[in-house]
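Input: one structure, supplied below.
Apart from one protein chain that is not included, each protein chain of the complex appears where it belongs.
Moving on to chain A:
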Amino acid sequence: MTAPDSTAAHGAAAPSPDHAPGGSRGRIASPGTPASRRDILRSFRPAPRAAAGLITGIGAATALPLAAPQLTRRFVDDAIGGAGLRHLTLVALGYLALAVAGQAARLLAAWLAGGLAWDGTNRLRERLAEHALGLDMAFHGRRTPGEMIERVDGDVVAVADFAVAFLMDVVAGFLLLVGVLAVVLATDARLGGVLLVYCALIGLLMARTQRLAVPSATRARAASAVVFGTLEERLAGVEDIRANGAGAQAVARFQQVSAEMYRAEVRADKVRSALLAGTSVAFAAGTALVLGLAAWGRQSGALTVGTAVLLFQYTQMVRTPLERLIDQLKQYQTALAGIARIGELLAERRTLPGPAAPRPLPAAGALGLRLRGVGFAYPGDGARVLSDVTLSLAPGETLGLVGRTGSGKSTVARLLLRLYDPVEGTVAVGGVDLRDTAPASLRRRVCVVTQDVQLFAATVRDNLTLFRPLADDGRLRAVLEEVGLGEWLAGLPDGLDTELTGHAGPADHTEQDEPLMRHTGLSAGEAQLLAFARAFLADPGLVILDEASSRLDPATERHVERVTGRLLAGRTGVLIAHRLSSLSRVDTIAVLDGGAVVEYGRRTDLAADPASRFAHLLHAAGVRA
């Protein structure tokens, strides 16, 4: 299948006022190689003025500290030479000014570099998020939110950390190092040569030995992650543990992983401390070498005392930049890995081809649907989930999908939303094959209310509109009133601006009556109603309802059903039913088993036929037919 560039889809959808969903995908380049390193690092390129400021800052941060020891030399030599007090005072004041200005320049450069690196990080993160959001559910279905956080946020931070450090430690450090060596070489060529060789040797040695610390440090970090992961799981499961009398075992388990962490850390600390001690000794040896040579030079009368002091000070100045440079070598590996993973993510492509000649769905009114001979298997998984499914529904009618978990009900819903394309057969909504439908119009006209409501750590307004400027507050209030959340809204401290805390992943549901409650201020039933409110706002022509099966008591459930009735009025509905009671409203019923339609007909006919599976189900549920 040759994939037509989705830009075409975007262009054709342009006349419609809402072309949001196509937009981000339009920019994805045609399938190709992973984004190159240079391409990724381009995000970090600063604006010319900022770059000029940074270069000035780094230049000053290098030059000023280099100049200061020259004044100390002057001071020592002139003091010994018996210069006037006024002169010495001026030299001392000059030293003061230079040294303090050097510190200030470094601060300025670091501040500028930080700002630039953050701008670059943000650009890269936004680009990644945009790209990832444009990918299909076939991509997202295989990944957890935690994984995506790592890919969109974690990798970017690793690259950004390196970018800041690169400017401040690698560039500035290297400049300072070169400056020191140049000055010493100019002062005394022989001593300069010795210092140069010494710096090269110790740099090489450090680069070699620093690497020794990496495996043990990695293991220590992993062990520490296990400790806190264990703690987190145990604290999230406090009631499971307490009520099953397993507290002592959990504490023992914590002790056990803590001991493993200790053993890993001791190993890492041995290496780390030995390296630090070794580096200190090596630098002391370098200082001793330079001082010994200086003493020798003094003896032969080639050096002044002031020059000896100067050499000493310069030798002291090499350590910090050299250490930082070496340290960045390690970060470089991490950053490279991060860049590689970013490149991989950017190389991911949509699997659903954009339509060559997109057709919009009818802009208003209920939409019929037709599935013809549909077969489906999830990508990367050979197992057939649906085979030869044929269903049709006239505009305004309601279909109930019945079947056990895994029978393929949800897959039918996903195909209707074009989260996937069928492997064989066609899915058409409003008379248009979904493969030819303009994406924006599909999103606007087909709406889904899922069983687990996806809430965001944002205001009630944002949760309703999903961050879009959809409707004014009056309309939002009216919709909340319509689904029966009016009273709830009135009880919120800041009305529509009240922040819901979102669902921070399953780890955050603790021991409450209704787990959602504590974290969002919403009970499961209220969350369900909020999802209905979203659907009302969208005003779709086809509604797919994955019915909430759990944690709703019959009274709340009945309220949800009334709202369902209102939502389905004048719209086509597909209802994935978990409760038989809610099937009383549907016109037709399809019973799925193993991905095939095993029973399909008008509800009243099926209920009346004692041999039907549907009637059997009713009986099993205790509804006397």
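By our rule, a residue touches a chain if its C-beta (ideal position, glycine included) is under 8 Å from a C-beta of that chain, and two chains touch if they have at least 3 such contacts; residues count from 1.
Note that in this section contacts and distances are computed from a predicted model.
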{"item": "Chain excluded from display, named as in UniProt, from \"Phosphate-specific transport system accessory protein PhoU\", \"Carbon-monoxide dehydrogenase large subunit\", \"HlyB/MsbA family ABC transporter\" or \"Quinol:cytochrome c oxidoreductase iron-sulfur protein\"", "value": "\"HlyB/MsbA family ABC transporter\""}
{"item": "Candidate in contact with the missing chain, chosen from A:41, A:110, A:471 or A:596", "value": "A:110"}
{"item": "Among A:207, A:222 or A:266, the residue in touch with the chain that has been omitted", "value": "A:266"}
{"item": "Selected residue (touches chain absent from view) among A:246, A:329 or A:596", "value": "A:246"}
{"item": "Chain not shown: contacting residue from A:60, A:305 or A:423", "value": "A:305"}
